[in-house]
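Note that one protein chain is taken out, while the other chains of the complex remain in position.
Moving on, here comes subunit A:
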Amino acid sequence: MKDNNCIKIVEVFRTENGSVSQCNKTNSYILEFGGTTCSFKASDFIDFTKRVNSLDLVGMILSSSSVTDVTVLMPPYSERCFVLTLTDVLNLKELLGGAKFSLHLNSVIWECLRPHLYSI
């Protein structure tokens, strides 16, 4: 664990479509997906994940209008945006879901180890 903290960028989760990493120096997450890279503060990352998960996939599938073929998502405090097709949304969900699991597992491990790490 200690050695790991010296490494500044740690990969959290990767799929063939993108990756989520964490920067231990700036305490932020880095999302790389579909050629776009952005960094998030922890709370903004969770918020972004929630927004992706609440996208209306069924609506996208059922609608015949070409406007709903893509969804545009703006990450917070960023000039960039993600233009996502249905497949992209599914892939992004998979990536963020995996990252979330990995991050929560990490929290659980820390919770177990903490009493042993800082004992006086």
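In this text, a contact is a pair of C-beta atoms (placed from the backbone, for glycine too) under 8 Å apart; a residue touches a chain by one contact, two chains touch by 3 or more; residues count from 1.
In this section, contacts and distances are computed from a predicted model.
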item	value
Name of the absent chain as recorded in UniProt (options "Spore coat associated protein CotJA", "Septum site-determining protein MinD", "ABC transporter permease subunit" or "Ferritin")	"Ferritin"
Per the touch definition above, residue among A:Ser43, A:Ser65 or A:Thr87 touching the missing chain	A:Ser43
Absent-chain interface as seen on subunit A, which is shown	1, 4-5, 10, 12, 22, 24, 27-29, 41-43, 46-47, 103-104, 106-107, 110-111
